[in-house]
Every structure is written in structure tokens, then in C-alpha cells.
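The complex is shown incomplete by one protein chain, all other protein chains being positioned as in the whole.
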Amino acid sequence: METETLALFVDLFLMVLLVAGALTVLTVRNLFVATMLLGIVSFTMALTFVSLDAVDVAFTEAAVGAGISTVLYIGTLALVGAQEKTGVKFSAWPLAICLAVGAVLIYATYEMPPYGSPDNPAQTHVAPRYVQVSPTEIGVPNMVTSVLASYRGFDTFGEVTVIFTAGIGVLLILSQRRRKRDDEAEEEAQKKGTQSKLRVSLTGLGSQHDLVPHIVAKLLIPFIFVFGLYVQFHGDFGPGGGFQAGVIFAAGFILHALIYGLQFTQRVLSPQVALILIVAGVLIYGGVGIVSMLMGGNFLDYNVLLPDSVAGQHIGILIIELGVGITVAAAMLVIYYAFVGRAEPVNKLPD
Amino acid sequence: MTGLSSQFAALVVVLPLMFAPICALLRGRTLPWAITTIVSALSFYVSIELVIAVNTGGPISYHMGGWAPPWGIEYLVDPLSSYMLLIISGISTGVLIYARDSIAQEVADKHLGLFFTAYLLGLTGMLGICITGDAFNIFVFLEVMSLASYVLIAMGEKYDRRALTAAFQYLIIGSVGATFFLIGVGLLYMMTGTLNIADIASRFSEIEDTRPARAAVAFLVIGIGIKLALFPFHVWLPNAYSYAPTIVTAFFAGTATKVSVYLLIRFIFTVFDPEFAFGIIQLKDILMPLAVLGFLSMSAVAIFQTNIKRLLAYSSVAQLGYMALGIALASEAGLTAAIVHMFNHAVVKTGLFLSVGGMFFMVGSVYLKDLAGIGKRMPITTFGFVLGGLALIGVPLTPGFISKWYLVVAALETNSNLGYALVVAIMMSSLMAVIYIWRVVEVAYFRSPPEGAEHKEAPLSLLVPCWMFILGSFYFGIDTTVNVGLAETAAAFLMGGAP
Partner (left out) sequence: MAFFDQFNYWIFIILLMIGLYTMMSRGNLVKKMIGLSLFQISVFLFYITVGKITGGTAPIVVETLPGDPAPIYSNPLPHVLILTAIVVGIATTALGLSLVVRIKESFGTINEDEILEMEDEA
């Protein structure tokens, strides 16, 4: 009983933090602060997920919500400015709509199945098979991985497609020409053969003179990549998998770009290579599906890949997770490149 | 079915999905376009095969990953979904034939590979929504379609920077709609423990009295309504359609909102069961006024537009009102009217947008003031627009007439004063359609072209596909075995055979 009370107390504390964080996000005027608070809300949410037994989700939410998404917001704020302009105008409509939506949901809560009960429909109808049979049928201890990669593998293919779409979309939108005069300047520069060295971006410069971050990053980045590999290939047994690993890999590259400058990172992994990698990931995933079709099964039916169906499931999951990891890492990186590459050009190169 | 044909249900979606990434690596003006067109045509071919298979052999269930539903994701091809596949892939292929020169003018050459990737992803999303039998899978493909459409709309910025704000507005509103849908699916999952649509449907009668189930209905209908641009959630549509590149507008006007109409039909008739949706919670009382208000007000607004694309966009919202009315009538006749109007409107509106695209290609503007005397400068294109306009109004021998005929019959079937009132409303809206089409005709034929304006037709690569849609629409207005026949089968299937 003691531990239960303690767990309840922790949950309550996290929930209060969530609400407080969200309210501050709403009221604060500085967008930079709002972004940071959103990251904190995400992170608190991840902690809540841990207490709700959703470790894979917590991992992802921490990496994406508190990590990558914060990076993107800050990248945007560097370009558009961080202060909200006008004073708050109170308007009744949004409030009325919110209250209406909230009222419908509150109305619904009164007949919802009780929280945590094992007799709820969600626990008794489809899920038992995932819990009871998947460890033998798929042979993977992490049931989330089984469901994600096999039972609902097509959803995950859709998910990879979503991130692919986002990567392509950001690339397409942010590679549009900026303004007329910029284009002219660029063309002139190209004519003179000076290339666009002048367009080193402000955020892309890196911290040239800070010794401590340089050393720390040098020490840290290899471990980040090793950790990424671990998460990628250990996803069958513990929390993790292609998506989380992809984000970690991207984080490693982003750290590199922040410290050493964008140009240097792009020499390691150029935007073109990143684009090819996004494509490759999707094709690897879909390729497994096509191969299973050719071998007489349905799309993404790993049972037919090898004579032993459990081994087939293993190899199938391994390959598609690799596809997920590659696409996610490359897409995050392409998106990051696109945002940072958009910064206003500065007219001097570092010494 | 054996061999390749047993994989058709998956291939129709997997083909565009697999070629989208390949397309992203291609460069140049022709190659990405050619691949996209071929892939879309293949999807169209597979859709035709599926329609034939379904109408001769009954619904097809395809288990993704070999896992039986409800544990795995099921692709379910029934008369309605196969009809949708046919519309979507057909319109897409027709628009693509037109696309080559049109898009080269509106998007820089070096971006064409990525542009067509986004196009294929949009196509994939729509096809995936219509064919899947899994509620969460719908959400995933809804997002694939939506994300692709935000990008495609934003590509109109070369001519008008308002394309950016239109895309952003759609992104915000569309994401709210999709998230509402997600909440609805979550509530259903909580109560039934399953995500498979047929499985939810079979368990729905046990939970229909509970509050979460009713909240789920509210969230799903509103979420889909937002995506459908159902009045009053339509604010994003006119902006998005006005500023997007020609072929994007033509493609989405013909298909994207229809996908949401499909979802509405699917949830009301398959999942909730009409007896519950219209008998117990009286969804009709909400849907019908919105539909009628929608088509009356939007037809009226269309009259005052100065931008033809915007005019047609408002007209689209009005047409969606007709479809919503057909659904709200809750009868087999009404449902047939809604389904057949999806087909007819898709063909007609695409033809209209393509002819406007031809004018834009030559003149560089879609504002009425710049198109004075266009009927003399581009007689063939403009005549196509006029014929399409007639079909939109619903003149006999056109598909517009067929749909309205079915709608009126369905309204009269109710044998009530309400039915007569609805007929009057439909007539009024059609009259307003006459006015807004006439406004264009007046500018095109009775104003003299500006001094020194060139008399030059759009190139054949634009004219031929455009006329294909115009003539096609007349074909489907006269010989209605395909569009009406299949729609009747689908409606009968939904009303009678719903599990």
C-alpha cells in the first residue's frame, strides 16, 4: 500500500507540473521561453508515460518532443524573432469552442471504463493475443516491437512515409528562392566563380572559439552513435527500435553541426547523401514487403521470408527497423539542414 | 484469384508508395512526370480490375502482413471503396497527362522530382484511406495525404505568396480535424477494444448507449467535417484552392474532399449504423441544416468572386453540401445521390479547373478583369469551360443533372413538406450556379479583349486532357451505366449488407 500511495503522489505531482507548464506556455510572451516550456511539458509527459508503463513511447517522446522538436522551434525563432507582438486580445469564440470540446469530453468521462482495470474492453478483446502469443509467435520479447513491426507493420510503413513526406516537404518549401535580389546576388557570385561561400549561415558557423564544447562534443559524439546502434539493434529486447535510434543518430549529427559548424558537418554527410538515405530507408522497408509478396505471402508477411516462420519474423523485423532508423535519421537531418541553411547570410567568413 | 491478381488490393496503394521515393531522386522535366503518370495509370488499371472483381465476386479482404483482422491491418475492397479508388486514380491519371507543361511553368525545374514525389504521396494517402479497413490506418494515411497536400499547395507561392498562408491555415485546421478524428478513434477503441472497422461495427450496438460512444460520434463527425470542408468548417478550402498550382487544385478539387465524404459515409453507414445515427441520435438534424445552409450560402458567395479559381472553389463547397444532404436524407436514394455526385462532380470540376488552368497558362492570371474577351482569344479552351459550367449547373444530358435528379427524387421520397422545401433549395442553388457561370461567360464573350492581346490557344498537351474530362463528363451524363450503376450497387450494399 505504501508504494502505491507513493506512486500516486508521483503521478499527481507530474500531472500538476503538466498543467502548470501548459498554462505558462499559454501566457508567456517570449516565444523562446514558450518553446523551452513546451520541451519541459514534453519531458514531463515522457516521465508520465514511464509511470504508465509505456517505456517505448516515453523514450520517443523525450527524444522527439523534448529534443528534435525543440531544436526545430529554436531554429525557426532564430529566423523569425522570438517576441510575440501585440497584446493579448481577449476573444470569446476560441474560449467558447474550447469549453464546448472540453464539455463533450468531460461528459464522456463519466461512463468511461475505470482507469487501470484489467476488465476493460481495450484489455480483453484484441490485446491479449499480443501479450500472450506474440513472444512465441514472433519470438521478440518486446511486445511493442512485435505489434509495431509485424502485426501492424503496415501502419509503421505509413509512419515512415509520413516522416519521408515531411522531409521532402520541408526540403521543397525551404529550397524555394528567397527573394529576387538574393537570387541575383547568388547568380553574380556564381558568374564570378566565387561560389556562394559568402552565404555561410549565422547559425551554421558553429562555436569557433569555445574550447570546452569542442572537447566535450568530441568525447560525446562517438558514444551517442554507439548508443544509437545499441537502441537500433536492441529494440527487440528492450525499449527502443528504429525510430528512437534514428532520432539519436540525428541528434549526434546536429550536435556536431552546432559545435563545428554546418559546413563541416555537411562535408561528413552532404544533403544529397542524406536525401538518398531517406529514400533508401523507405525502399528497404517497402522492399521487404515486395520480397514477401514475391515469395508468395502478403505484403509485409515475414513468415514466408525463411522456412522457419519465427526466424522469418526476426529477419523481417530486423530489416524494416533498419529502414525506419535510416529514414528517420536522414529525414531529421535534412529538415535540420534546411532550417539552418535558411539563415540570413553573413558577409564575413570566420578567420 | 491467384498470382498477381491476388495482390491487387495491396498493389493499388503500394505502387505509388514505392515509386514516390524513387521519384525523389530523379531530376529533369520529363522523367519524374513520366514515372508518376505511368504509376498513376497502373493504379488506375488495378482499380478497374478491383471494381470488376468486387462487382462479380463480392468484397475482397486482404490481410497486411498475413495477420488476420482484428489483430492485423485489413484492406477491405467493397463496392464503395472500389468506386472511390476508381475516381481517385482516374482523376489523378487524367490530371497528370495535363501536368507536364502546366507544372513546368509554375514550379522550378530542379524541384520537379520532389514535387511529383509529393504528388504521388498525396495519391497514396487518398487511396490508402479508401481501401483500408482499419480505423487507425485511416488516420495514418489521412496524415500522409494531408502533409503532401500542405506542401503541394505551398508550391503556388511562385505566383502568389498567399499560397504560403493558405497552406499554413490548412495545416492548422487540417491537423485539428485529424486530431479530432484520432480522439474519436481512441474513444471507440477504449469502448470496443478493437481498431478494425468491421469489428467495431459488430460491437457498436452494445456500446451505443454509452456517453463515450456518443462523444466518439461527435469527434469523428466534426473531425471528418473539417477535412470535408463541410460548412461552416470550409474556411480553409477557398484559399487553398485559389493559390495552389493548377494541377494541384484540379487534382484535389476532384478527389481530396471526396475522400472525406467517403469517410463520413463509411462511419455513418458501416460503423454507427443508420438506425443509430439517424434514429437514436438524430444526426440528420445537424447535418441537414449545415448541408442546406452550405450550398445556399456558398453558391451565393461564389457569385461575387473576381478570381475564377476561387469562384469554382466556393462552388465546390456548395457541391459538398449536396453530398452531405444526400447522406443526411438517410435513404438508399439519398445515399446513391451522394455517391454518384462524388463521381460526377469530380469529373466536371476537374475539367473546369483544367480549362481555367489553360487560360492561366496563356494569360498568367485567373482574375476576371484580366480575362476579358478570352472567348475570342482562346475559343476552344473557353468553350470547354462553358460546357463544364453547364454540367455544373445541372442542365439535362450532363452528369450534374443526373446527380441533382437523384437528389431531388430522394428528397421527394420523404413525402413531407421538408422534402419540397429541400427541392426548392436545390433549385435556388442551381439558379445561383447559372449566375456565377454566366458571369464568367459574360466576361469571356461579351467584353472585348484588351488591345494587342494575342489570339493563341493553349498547347495541345493541355487542351486534349482538358477536353477529355469535358467530353467524359458528357459521356457519363448520357450513358450512366458506370457511374450510376456502381453507385447504386454501393448504396444498396451499405444499406442492406452492412455488418
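Per-chain numbering from 1; labels A and B assigned in written order.
Note that a residue touches a chain if its C-beta (ideal position, glycine included) is under 8 Å from a C-beta of that chain, and two chains touch if they have at least 3 such contacts.
Predicted model, so just to flag it, every value in this text is computed and none were measured.
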{"item": "Among the chains presented, those that the missing one touches", "value": "A, B"}
{"item": "Contact residue for the chain not shown (choose from B:Phe8, B:Phe136 or B:Phe493)", "value": "B:Phe136"}
{"item": "Which residue of A:Val147, A:Ala217, A:Val231 or A:Leu255 touches the chain not shown here", "value": "A:Val147"}
{"item": "From B:Val13, B:Cys130 or B:Ala154, residue that would touch the chain that is not displayed", "value": "B:Ala154"}
{"item": "On chain A, residues whose C-beta touches the chain left out of the figure", "value": "8, 12, 15, 18-19, 22-23, 25-26, 31, 34-35, 38, 41-42, 45, 48-49, 52-57, 60-61, 64-65, 68-69, 72-73, 75-77, 79-81, 84-86, 88-91, 93-95, 97-99, 101-102, 105-106, 109-110, 112, 114-118, 120, 122-123, 126-127, 130-131, 135, 141-144, 146-148, 152, 155-156, 158-159, 162-163, 165-166, 169-170, 173-174, 176, 178-179, 237-239, 243, 328, 335, 338-339, 342"}
{"item": "Residue numbers in chain B that touch the chain omitted from display", "value": "136, 139-140, 143, 147, 150-151, 154, 157, 160-162, 164-165, 167-168, 171-172, 175-176, 178-179, 182-183, 186, 189-190, 195"}
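Just so it is clear, only the chains that are shown with their structure count from here on.
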{"item": "Length of the line joining the C-alpha centres of chain A and chain B, rounded to whole Å", "value": "31"}
{"item": "Interfacial residue positions of chain A with respect to chain B in the complex", "value": "104-105, 107-113, 120-127, 129-130, 150-155, 157-159, 161-162, 164-166, 168-169, 171-173, 175-177, 275-276, 278-279, 282-283, 286, 289-290, 293, 297-304"}
{"item": "Of all residues in chain B, those that touch chain A in their complex", "value": "7, 10, 14, 17-18, 20-22, 24-25, 62-67, 70-73, 108, 111, 114-115, 117-118, 121, 124, 128, 134, 136-137, 140-141, 143-144, 147-148, 150-151, 154-155, 157-158, 183, 187, 189-195, 203, 210-212, 214-216, 218-219"}
